[in-house]
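Only one protein chain is missing from this complex, and each of the others stays in its spot.
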């Protein structure tokens, strides 16, 4: 049973909510209450746009428990428009082959499927290729 | 998957096989290759009789994973005839209430039931009250 | 080879409890910030984390680097120290060594445990990892049931009357009232204890300290490095020792004797040049009432089989000859797992500084603290002393 933990992290996971430093305006994700740039308190919440570009990526075939049923899947570091890098899966790739620099946007998907007694499903952010206007 | 580990411990678990120190004749369980009494090498195997008496006992209601389906169960320290104390469950108690000093003997039973993906059943020694001759 | 005194320059702690809304890193950060501020802003070069179960309960290992980073200390030396329930004490020991050796000037020690991310059988299984997986936990044995085995035999051999251990939890709960960081702040009466159902016979719910989340932190330095105008009475670590016993309970030659607890206290007293009668308070490891009784005996405060009499006779109360669990102990402050040894040091420092509020032991100058791993398979002892 890990329900409290995931409840605690819901805001970040659903909305990509981090912080902005009131002292130096650095955008922070994940939230950590201390600005990594200037070392001062930074507790002002900040909602990221969810737009960014692939900084690096790879595909996982040998997955950990809770992810083995969905392997293979592609993970990436995504450079957000506002500055920070975020670790997440790429999704909805279809025929697209991921590339460094590919524009992506945030969507909410199921993160892992705990098939054991924990039972719980966890949802959170993934990134998909930016859809071209029709 | 923990199969190798349990395969490795089968001899001790099925037959209560320990060691005897060739230097000071101390009977050793579990086997440890170094005599705890005299500090010298002790690799001669020794099969215990399996007879002993309850040294202390208690009953567990809040059990760990793998044991929760069989709770409550009674665990004990059993003083073997040959000297060592052994940690094990008491079984086949029927109407008997365990007591310090109660004579017991070894039997082989299922130790834990892993209901998860590990799947494997582990058997080993437990102790039951010495049956009175009819 | 130590040329100077090792000072507890800063202390910090969170309330012990069910912190559903705070993660392990958040709790640790709160304690670290409090301790750093309390020290007058000393800058640590090394971080030792005392933690027991995060890799099992929170799927999180490698806490040294994680907490250094989240505390805004990225770059410093960091590692995790584990010794079962004595992890916090063992981390403090490493901090003491680092500063004693001269290889670090300021060490940060943080104990943290996050129990409430997991409940039920998975928690019991994680806790049982302190026992022998091949010969104890594979039989369904838990640490609580080991304590019950000890208590059952202790009562049998020493002919302890029913309720003979009651005053351990009663004293702890009475002391918890005055500790704003304690999990339980209500005194309980003997009737409550007596009516409680057995949980793991002969232990009832009041003989077992409650697992709970918490973090505590210490800043250590050498005396000459204390900042100018350091605002507190100066408390030094006069001794730091660890001793071990057989790992499995069944392998003890003498089951009812905590040999590691005895050895670590004898060594600590000898190194610091003190005797037992100089000790003003004793923070023992009352994870179970029986552990408290046996720890009093191992330390030499009571004869074999007589530790429970110190509780019965009121000697361990705040007003007694040997105040114990002065801010609630594990029973009322709560058991924050691998953070416990750090909490004990925080509490002893508060006593020796005269900052213990309504629980203050008048004129306390020497505190003995001890935490245990497994069924006292490891004992970590520290002596703290107010410097004049």
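Lettered A, B and C in written order, each chain numbered from 1.
Keep in mind that, in the parts below, a contact is a pair of C-beta atoms (placed from the backbone, for glycine too) under 8 Å apart; a residue touches a chain by one contact, two chains touch by 3 or more.
Source: prediction; values computed, not measured.
Within the whole complex, touches from the chain that is not shown fall on A, B, C. Checked against the full complex, the candidates C:94, C:204 or C:326 give a single residue touching the omitted chain, namely C:94.
Contact with the chain not shown here comes from a single listed residue; of C:113, C:132, C:207 or C:385, that residue is C:132.
Of the options A:9, A:38, A:53 or A:93, the residue whose C-beta touches the omitted chain is A:9. Touching the omitted chain from subunit A are residues 9, 30, 36, 55-68, 70, 73, 75-77, 84-89, 100, 111-112, 122, 124, 126. Hidden from this view is one chain, which touches subunit C at 1-3, 23, 25, 46, 52-53, 55-56, 58-66, 68-70, 73-84, 87, 90, 93-94, 97-98, 100-103, 125-126, 128-130, 132-134, 137, 240-248, 251, 259-260, 263, 373-374, 377-378. Mapped onto subunit B, contacts with the missing chain fall at residues 1-2, 4-5, 7-9, 32-34, 36, 39.
As a convention for this text, only the chains that are shown with their structure count from here on.
Contact analysis places B-C first among chain pairs (by count of C-beta pairs in contact). Rounded to whole angstrom units, the spacing between the C-alpha centres of subunit A and subunit C is 39. For this pair, subunit B with subunit C, the centres built from the Cα atoms lie 32 Å apart. Inter-chain centre distance (subunit A to subunit B, centres taken as mean C-alpha positions): 49 Å.
In subunit C, the positions touching at least two other chains are 120, 122. Counting partner chains per residue, subunit A has residues 117 touching two or more of them.
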